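If you scroll down you'll find the structure; I have some questions about it.
Shown here: the complex without one of its protein chains, the others still in place.
Chain lettering (A, B, C and D) follows the sequence in which the chains are written, and residue indices restart at 1 in each chain.
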Amino acid sequence: MNEWAYTAAFFIFAAVTVASAVGVVTKNDLVHSSLLLALCFVGVSGLYVLLQADFLAAVQLLVYNGAIAIVFVLGTMLTRRSIRHGTNHSEADAPSRLIGLISGLFVAVTLGVIATTPWNYSSAGAVQDTPAVLGRLILTDYMIAMEVAAVLLLAAMIGAIVLAKGVDEE
Amino acid sequence: MFSQYALHHAWLIPLLPVIAFIIVGLFLRRIPVLSAAVSVCMSLLSFVLALGVGYGVIDQLITVDNPLIQRMPWLVIPGLTIDMGVYIDPLSAVMLIVVTLVSLMVQIYSIGYMRGDAGFGRFFAYLSLFSATMLGLVIAVNFVQLYVFWELVGLCSYLLIGYYFHKVSAREAAKKAFITTRIGDFGLLIGIVLLQILFGTLDFQHLGVSVPAYVAQQGTGLLTVVALLIFLGPIGKSGQFPLHVWLPDAMEGPTPVSALIHAATMVVAGVYLVARAFFLFSVLPNAMEVIAWIGAFTACFAASIAFTQRDIKRILAYSTISQLGYMMLALGVGSVTASMFHLTTHAFFKALMFLAAGAVLHGLPDKNDIFAMGGLRHKMPVTFAAMTIGVLAISGIPPFAGFFSKDEILLAASQVSMPLYVIAVLTSFMTAFYMTRLLVVVFCGPEKPDNHPHEAPVSMRIPLVVLGILAIIGGYIPYAYHFGDWVRFGPALHMGLNWTIAGTSTVLSVAAMALAWFIYGSGKATSDKLARRFSALYNLSYHKYYIDELYLWLNHTFVDGFGKLLYWIEIYVIEGIVNGLAHLSLQLGDWLRRKQTGNMQRYGYIMFGAALLIVAGLLLLNPLFKGVLCGGGY
Amino acid sequence: MANFPLLTAILLTPICGILVLFFLPREANKMMKMIAAVTMAVALGLTVYAYWAYDVALAGMQFTEDIPWVADLGVHYALGVDGISLPLLLLTMLVGFSTVFVSWNVNERPKEFFIQLLVLVVGAAGTFVTQDLLIFLLFYELWVIPTYIMTVVWGSDKRVTKEYAGMKLTIYLLIGSAFLLAGVVALYLNAYPAGLRTFSMEALAQAHALGNLSEHVQIVVFFLLLIGFGSTLSMWPLYSWAPDGYAAAPTGVSMLHAGVLKKVGGYGLIRVGLLVLPLGAKFWAPFIALVAVVNILYAAFITLVQKDLKYLVGYSSISHMGYVLIGFAALNVISIDGAVANMFAHGVMCALFFALIGQVYDKTQTRHIPDLGGLAHQMPRVATGLMIAGMSSLGLPGLVGFIPEFTIFVGAFKEYPFYTLLAISGIVFTALYILRVLANVLFGPRREEFDACRDVSGVELIPLVVLGTVLVVFGVFPQLLMGMVNSGVEPLMPLLNQLHAAPTLLGGVFQ
Amino acid sequence: MIGLAHFLTVAAMVFAIGLYGLLTKRTVVGILMSIELMLNAVNINLIAFSRFITPDVLTGQVFVIFTIAVAAAEVAIGLAMVFRVYRDRNTVHAARLNEMRW
Partner (left out) sequence: MNIALLTSEIAVLVLGLLIIIFDVLIPRQETHRSLGYIAACGVLAILVHSMTQYGAAATVYQGLFVVDNLALFFKQLFLAATFLTLLFSVEYVEKWIQNSGEFYALLLFALLGMMVMASANDLITMFIGMELMAIVFYALVGFELRSKKSSEAGMKYLMLGAASSAIMLYGMSWVYGFTGSLVLSQIAVKATASPAMLLGMGLMLAGLCFKLSIVPFHMWAPDVYEGAPTPITAMLAMGSKAAAFAVLIRVFLIAFSDLQEYWATIVSLLAAASMIVGIVVAIWQTNIKRMLAYSSIAQAGYILSGLLAGNVAGVKGMLFYAVLYMFATAGAFAVSTAVKNHNGSDEIEGFSGLAQKSPLLAVVMTISLLSMAGLPPMAGFVGKLYLFTAIADKGYLWLVILGFVMSMISVYYYMLVVKTMYSKARDQQEFVVRGSLQVVAVISLLASLFIGIYPGPLAKLANFAAQALW
């Protein structure tokens, strides 16, 4: 791929991701936040593509944008409108400066770590047929994890149903 | 034959009264007749045995240098062996006889005196125990045995002084007696401990050998301290200045008890201790000097208080202190003989006087003030006679008992130090004066109209008669039979009368008696005038130089004050710290729990902060931390 | 008879009593007391038999039993008694036996009360007979809960509430024992290399001889033990649980605590502190001696101004423990003989004191000294008992208290002349407060408000007679006690001599 | 040249932003969104590492699959819980959920 195009694409996706993430946490309206979150997910899936994880980029779009973001929007809609407006402000008594500081420090520390760590880069080429490789991995080595994840989803479903259904008013 | 038996069974002498105590105390308390009978019988047996011992001592040629000692191990641990035993030599033999005799007399007397008292049985039990402990003290073979019985004597005196425990004054007096003597015992105990450490033994016989050797080697420095510490015990027990304060108050006990305490037990224990440990004191000239001066001062000092006292028993009490001072003086100037001789005669005439005083009080219940009495000689002839004999004896009028013994002391003092002699003579003068004052005021003069005195019953008169005779002849007979050959320390001492000294003291005594008669007996009643003229001195003397008040103040201010101060520290500092720590951890808990606001974002905030700290710690501070917190050692 | 597990039997007797009591119906009030009494009588009898059967000439550990218990920690169910522990075991049983009768009037939930009382006895007895440090701790901590519950349920409020006092006592002692536990853990780890580790006291005592315990370790560990045992022993300034706790606890618990549990501290100091950590003991001894003097005088002065009988005895027992401490600190056979004997003496005396105070409180409903007075009129037996206890407390010869104190003084004077001098001066202040309280409570004018108070009689008399007799008999024949104690202490002589001879690196900084 | 460091930096920033949101948003829905941001940051990290460190085994990508599954489950439960809370108290404000404290 073209070096320049790759760099440009990275910066665009990165900018979309970070900017929409900032929007998610700063927007006052929950619906706006939800939509920006979806945008952010798109940016992230773009980054995945740049990292040659095509399958995951697709999954990201499907699951996050298709499911999670929609669920958020729905959830926001279902709760009453009055709580949506003007209530997505930052918590008044939260020490937001301090939190900002912590977040900033976090980034700083991480950047330091990134800079100082001697990474063991691999020179091997990327796997081309990712879905097949992933499929094999999941169904062999990570078989148990896979099964457990299935149970997890089942359990989450049961739990979510019971919780959302609420008390039977007999 | 009997004396042999008595010598070898001398341990029975204290044991018999103990048995009486146990029987009476446990079983016969409520049966007056039997309790008295048992006690008196046991005392009598003791007395007979003591006489046997006395005879045996003479018969078997047991001398001070050649005592008869029996020992039985009482406590054996490595480095500390303590025996209980019997130490028979003329010194202890004399004491045995004196103690058993006086206590027998007192017990007989008490039958009459205490009749009808609710605690009759208890009283006899205590009396038996009292004489038993004193006898145990007398036959002690070592310092610990001596100390054991010394303390028990103190206990018995406590019980007996506080016999009328419903009276606050008796209760306080008993307490005072115990605590004051305890202060002396504190020194005594330290002295004993030091002796044990210095010599590894406390046995009189062994110490008698090792002390001179030690002095020859190491000098007298430390040993003088030890001796003075030991002497603190006698200061307390024998009522020497400045620990004499308990003795006058001890009058709160029933009069027979006073007689017993003042004549034969308790107070003379101190004198006996110094005599018994004379091997120690005699090699320490500085200690001797201190003893002599304390004795002399006490004698003079107590006499000056006795001048102005109005309570009949108190006057006798101060006279006891004074006489004890004499005995100490004698010991201090090196004459065990004189001291023990005076102890013996004093036991007789002082017991006599106390019992006589008891008879007076028995005849005139609820009256102690001598100026409230008067003219008793008609109604109480026997008592009057007894008291007169006593006064003559204590004043040193020949040929009464006191004359010989007092003369002996004056002689010994004059040989050592002129000032001591002068003080002793002066005291003798004062003694004669105040004793005559007592006699005159109580028995002579007109009868007081609201008094209805009556003579004492027979059981009380018998002891008066016996002791009266002894107070007359008790001086001459030992004198004639060379008391000093037997009871002595060092070479045998042949007593003789120094006519200059004897004459001086006799003349002075007579003069004092005449003066007292002039002031109190002639009816001219100049005593009040005198008192007014010398009111400062009079008050000083009448209030016993305010020493009791001083002690009370010291006790109140320093002991209790210090206690209160410490209690304050206890509550506010020690407890304060404990409660403070508890409070602190509670506060910490409260503070921490207030952080738990229920706001989940606050929780998250802390969580992330902590995660950041962990990472930061791992990344940056780790090498610094390591050595500090898990240094591998303790 | 030779292999009869006597000590186990002594421990099991009260446990059997507990089980029987547990299954009794709640209503069988009298029955419970009888069972408790019989149990304790049997235990006491067995202990007296052990005391009698112990071969003093042979000395050393006797009646030993040893069963491996927890293999991987090196814990053994090892029992045995010697001249140091046997008197204290006897003390436990004497006091325990007496407490049953003292508590005869407990009619509120007697079942729980007597079960817990017996647990206390088992706990105390266990500490004295076990030869394994871990089992020792096990028994040691057995005290905590029953004490607390008994104080809260059956106790009484005084200067502080009973809840406060019980909690203070519990937590204070527990925190002390936390240091103790830490010390024991450190000792256990350092004494032997991994794999050979053991809690056996005998083996631990040999670790020093083998050179496994450096002076440094001994000093640190001894300090930790000192905090633990010191707070049990009410060493200054770690005692503030004692007065409040005694005052609030029911009589039986006060008796056991002051009479017996305190002694566990002293016993531990000797058995673990001295035998296992001689260099540590030597290092801290001058410090302990100093604290001992503070204990004696400070507490004596505070006792002087107390107005409540139980506080008075509480503070006085703190003062008395100073003698034990200074006896220990002198580190020679005579003084340690005295210290051990003094623990016995003080235990009996203190128990008697508390028993009688309990009786006084029962009858008069007050323990406030100024409210009392002239009780000798109405209650001569109580008065006699208090006199005996008081006289023993002030060290009157002829009662059990004297000889131990005397031997302590003789032993300690060599090492700490000045401290001992101060300690001896304590006898004056002791006399002062004891006589004051006797005078104020027993003597003086008859008070009509107490005319209704009946003197002790029947079973109430038993503690008085038993403890009083012990006080007198052991006082008149001290060799009965001292011979036994000495047979336990004398074997330490080589160790102590060696200790005095050996200069230590850090020793004597407090001198 | 765009390398590992760039992707890691983006991930760190997204994570930090999510963290900021987590701690400052008022409603629980917003908080849930912030958590999703953080999980996405993790995913970026994992895939970046998978690409640059172990391009031949794809373990990082497998991990991401599971992460996404878990995230979905969390959101499901989370929103169900939001309904419950809303029904109980008529509010979804995080700060109001403080009946239990201290």
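Everything below uses one rule, namely that a residue touches a chain if its C-beta (ideal position, glycine included) is under 8 Å from a C-beta of that chain, and two chains touch if they have at least 3 such contacts.
Worth saying up front: this structure is predicted, and the values here are computed from it rather than measured.
Here is the thing to keep in mind: the chain we left out touches A, B, C, D in the whole complex.
Interface note: of B:V290, B:V382, B:V422 or B:M600, the residue touching the hidden chain in the full complex is B:M600.
Only one of C:L189, C:L422 or C:V472 touches the absent chain when the whole complex is considered: C:L189. Mapped onto subunit C, the interface with the missing chain covers residues 69-73, 112, 134, 137-138, 140-142, 144-145, 148-149, 152-153, 163, 167, 170-171, 174-175, 177-179, 181-182, 185-186, 188-189, 194, 224. Interface residues of subunit B with the unshown chain, by the touch rule above, are 585-586, 588-590, 592-593, 595-596, 598, 600, 602-604, 606-611, 614-615, 617-619, 622, 625-626, 629-634. In the full complex, the hidden chain is touched by subunit A at residues 109-110, 112-114, 116-120, 122, 140-145, 148-149, 151-152, 154-156, 158-160, 162-163, 166-168.
Just so we're on the same page, only the chains that are shown with their structure count from here on.
Counting C-beta pairs in contact, the chain pair with the highest total is A-D. Distance from per-chain Cα centroids to the pooled protein Cα centroid is smallest for C. With centres taken as mean Cα positions, subunit D sits 94 Å from subunit B. Averaged C-alpha coordinates put the centre of subunit A at 100 Å from the centre of subunit B.
For the pair subunit C and subunit D, the distance between mean C-alpha positions equals 64 Å. In subunit A, the residues that touch at least two other chains are 91, 94, 99, 102, 106. The set of subunit D residues that touch two or more partner chains comprises 19, 23-25, 94-95.
The touching residues of subunit B, counted against subunit C in their complex, run 73-80, 144, 147-149, 151-152, 155, 158, 162, 165-168, 170-172, 174-175, 178-179, 182-183, 185-186, 189-190, 193-194, 196-197, 559-560, 562-564, 566-567, 570, 574-575, 577-578, 582, 634.
Contacts from subunit A toward subunit D in the complex involve residues 3, 6-7, 10, 14, 17-18, 21-22, 24-25, 30, 33-34, 37, 40-41, 44, 47-48, 50-53, 55-56, 59-60, 63-64, 67-68, 71-72, 75-76, 78-80, 83, 87-91, 93-94, 96, 99-100, 102-104, 106-107, 110-111, 114-115, 119-122, 124-127, 130, 133-134, 137-138, 142, 145, 149, 152-153, 155-157, 159-161, 163-164, 166.
Listing the residues of subunit C that touch subunit B in their complex gives 168, 171-172, 186, 216-217, 220-221, 237, 240, 298, 301-306, 332-334, 337, 374, 376-377, 391, 394, 396-398, 402-403, 406-407, 409-411, 413-414, 420-421, 424-425, 427-429, 431-432, 435-436, 439, 442-446, 478-479, 482-483, 486, 490, 493.
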